[in-house]
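Note that this complex is displayed minus one protein chain, with the remaining chains in position.
Order of writing sets the labels: A, B, C and D. Residues in every chain begin at 1.
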Amino acid sequence: MNIENMLTYDPVQWQLVAHILILGFASMAAGFVYFMTTMREVAPRYRIASVLGGIVMVSAFLLLFAQWQSWQTTFTFQNGEFVRSEGVFSNGFRYLNWLIDVPMLLLQLVVILGLGAATSRRLGIIFVGSGVAMILLGYVGQFYEVTNLTALWAWGGISTVFYIILLYYVWVEIGRALPRMPASAAATMKSIRWLFLIAWTIYPLAYIMPAILPTADGVVLRQAIYTVADITSKVIYGVLVTKVAMDLSKAEGW
Amino acid sequence: MNIENMLTYDPVQWQLVAHILILGFASMAAGFVYFMTTMREVAPRYRIASVLGGIVMVSAFLLLFAQWQSWQTTFTFQNGEFVRSEGVFSNGFRYLNWLIDVPMLLLQLVVILGLGAATSRRLGIIFVGSGVAMILLGYVGQFYEVTNLTALWAWGGISTVFYIILLYYVWVEIGRALPRMPASAAATMKSIRWLFLIAWTIYPLAYIMPAILPTADGVVLRQAIYTVADITSKVIYGVLVTKVAMDLSKAEGW
Amino acid sequence: MNIENMLTYDPVQWQLVAHILILGFASMAAGFVYFMTTMREVAPRYRIASVLGGIVMVSAFLLLFAQWQSWQTTFTFQNGEFVRSEGVFSNGFRYLNWLIDVPMLLLQLVVILGLGAATSRRLGIIFVGSGVAMILLGYVGQFYEVTNLTALWAWGGISTVFYIILLYYVWVEIGRALPRMPASAAATMKSIRWLFLIAWTIYPLAYIMPAILPTADGVVLRQAIYTVADITSKVIYGVLVTKVAMDLSKAEGW
Amino acid sequence: MNIENMLTYDPVQWQLVAHILILGFASMAAGFVYFMTTMREVAPRYRIASVLGGIVMVSAFLLLFAQWQSWQTTFTFQNGEFVRSEGVFSNGFRYLNWLIDVPMLLLQLVVILGLGAATSRRLGIIFVGSGVAMILLGYVGQFYEVTNLTALWAWGGISTVFYIILLYYVWVEIGRALPRMPASAAATMKSIRWLFLIAWTIYPLAYIMPAILPTADGVVLRQAIYTVADITSKVIYGVLVTKVAMDLSKAEGW
Partner (left out) sequence: MNIENMLTYDPVQWQLVAHILILGFASMAAGFVYFMTTMREVAPRYRIASVLGGIVMVSAFLLLFAQWQSWQTTFTFQNGEFVRSEGVFSNGFRYLNWLIDVPMLLLQLVVILGLGAATSRRLGIIFVGSGVAMILLGYVGQFYEVTNLTALWAWGGISTVFYIILLYYVWVEIGRALPRMPASAAATMKSIRWLFLIAWTIYPLAYIMPAILPTADGVVLRQAIYTVADITSKVIYGVLVTKVAMDLSKAEGW
């Protein structure tokens, strides 16, 4: 059971989370419009990156819309505060949904790294494999966040091992690709590198929040971190990937 | 009446099913984006395969969205566990919906097998005929899963006869088509063959679950099997079919 | 008031109707994807047939989605059976919605009959006129299905007169067009002729059900007939019309 | 407060309104499919007419869907009749929504009248100005329909002044354009002229209904008039406008 269900919220706290969650799914809808309408502006080779972006937007939109509705139906405003009154609020939805988003986001990267078919396949398998392992380990761990903090730390720790493997390959492969790229594409690629590092690394912060700040403020901070991470790791990341694809298309005379 | 209605679920069990069902319909939405945006990237002859894929995605999305909502409204969280409180949860929705999906998935295969018009028609009729029989027999059987296990096994058994006929034709026809195909297409076709066998054969596992594991864990396992089978037999299968269509288009100089 | 509101249903009966209604609107969504994505594959002259098909799919989807929701909210599961508990379930929605579908379906036929502008206009007016009369007369009649069976038969009888006029013109005009058509188009046109006759003639069966089988089983049969008729008279019919349009386009060297 | 809230309805009356309202929004959805899929079939100069049609369809669909839902949630079926039980049903939604539809419908006309830029601007301003005045005056008036019939007549009267101005310009400008148009376009333009006059003039009938027939039957008649007027003044009107645009495009050798 997630810690959100164990706490009560004053109106400002409850509203902050409600506002943040709408910002979340509204950004995904906005991103979907961007990816679909700019798909034709890159060379055919790179269009799959916009398709992958569109897929992430649709799946994350549905997820975050469900989270926002659950936040509204689960808690009811009774004599001045919001208390859990119907069903349970669950962050677990996010973890299983990442099984779609994380592989797609990593494949977007593979598309613009311009590696040969074989290396792309190999890198794709490492990416998807470590990503799925990271997510499933974290998914199991988050169930213990109220009942057994040690288990929370343990599962989270093993998951982080896979995250580090994944982060290493992302960092190194982008590094290898930089020299081969035209200047403008390389510049954007560098910002993608840092954005990836920061955006993905704040997810574990949200995961471990119950062990650091098990309060209503902690819940607000967690949902804010999730949403900032979602917008940067999916929408802004996707816009930068499309920018690189545009630069590469121009460089290849398309 | 399905066994889901006879049991109660602890929060983790109930949430696992809720998370799995969202993963289900989110994957179908993602698949729809993929099929619609990659339709133009195959020769006109093969575009009907993407259309069929889009049809399966839309019908499965609507179905799985209804299943997820029903899981949330039918069960209510009362003193620590989820109990049935309103209406009934029903897997039967899936069976009647397969009447759309199964024929479309089989026709997708016929399109890339590249048989002559006559053979395609004949194979199409065998496929759709045996598929519909399999589904309707199973549909009747699943109504008995709580009241009469013998009837469940009996109807399931007759249904499996049609499944085996269907599986035989799929296996043999792919086998016949392999030599005629360019290398890369043939490689993907082999994985389609195995994916078809595995993904379709785990559906009966979910059907017979009440006779093997009539518990809340059994329900979680069943809904997980259904969703894994749905994603592999419709989304991943469809992506592989599109890949074959791309290879064939390239080979035919499109 | 429709007979559905006067009866109670055991779980299997209630679920059968719920499953059938989802199959209904899922097929309409599937049909919409088909018509929109295959619109470009016929000569410009015939694209209006796909547009008309898309219109029928959208209007029937909205109608059948409303019917499915009403079936779920109107009846509640209390001590083992489903009883009417909130509002009324009403088949009348279908009749007024046919005011959109029936004219569009008939105009689809006019488009592929390839008559001159004048004859098309004249036939169009006969079709739409008799169709609207048939529907409105039946719409009035169905309100009496519980209170006054004589009125039900009377209104139904007058409505059938218009149906016969309409059926006569459809049968004759297709007959006249057959010789002018290339072989493959003519073959499909023959199946359209029989499909039209069967699919449209089972609607009155559903209309008169309360006079033949005024029981819960009668309701299940009625909703099954409606859905089978909807899928055949709108989706399968539309696919066949598109096939004829494709054959005609090829024959005209498009 | 609208009169709908002051009355109770027998099942047939309540269902008639429910059926009519679905026919309303289903027609708008159908119209949207028509305008979007036939946009490419007119010369670029006239495509804005289909865009304007699409805009009207979307805004009217959302409005009429809200009206249908409000009709279902506001009234509850208690011992044989439908009584207001939750919130209020309000026709005012329609009036404010006409602030989008009326200007768009009039601009559709300006597009096919083929006037010079300056005259089009001047006519556009007269149209939009008088239309907005007409609607806002009527909007204020309809609030008094239960409490103060004199105010209802007074506000309606002033609103009608602007309607007559608007109708005069529509009638005269179409008249001026007729001689300049090819035969087929002129024929359709004449029917647009009459359709406009009849469809728009029945709206005030619905507005004044509480002063003529303040009964449940009056409410049914009012909602029927609104829906007939909506379908004719927006959907059928839009189809005719598109037909004129097609004729003009052909005449200009597109």
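Everything below uses one rule, namely that a contact is a pair of C-beta atoms (placed from the backbone, for glycine too) under 8 Å apart; a residue touches a chain by one contact, two chains touch by 3 or more.
Nothing here was measured: the structure is a model prediction, and the numbers come from that model.
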Contacting the left-out chain in the complete assembly, out of A:Q72, A:S120, A:T215 or A:T232: A:Q72
Residue, one of A:F25, A:F127, A:W200 or A:Y237, that touches the chain absent here: A:F25
Options D:I22, D:I55, D:L109 or D:V128, residue touching the unrepresented chain: D:I55
Residues from chain D at the interface with the omitted partner, ascending: 1, 36, 39, 44, 47-48, 50-51, 54-55, 58-59, 62-63, 66, 86-88, 90, 92-93, 95-97, 99-100, 104, 143
Interface residues of chain A (partner: the chain not displayed): 11-12, 14-16, 18-20, 22-23, 25-27, 29-30, 32-34, 37-38, 41, 72, 76-77
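In the analysis below, only the chains that are shown with their structure count from here on.
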Number of steps on the shortest touching-chain route linking chain A and chain D: 3
Same or different residue numbers at the chain A/chain B copy interface, by half rule: different
Touch-based graph of the chains, sorted into line, ring, star, complete or other: line
Pairs of chains in contact (touch as defined earlier), listed by label: A-B, B-C, C-D
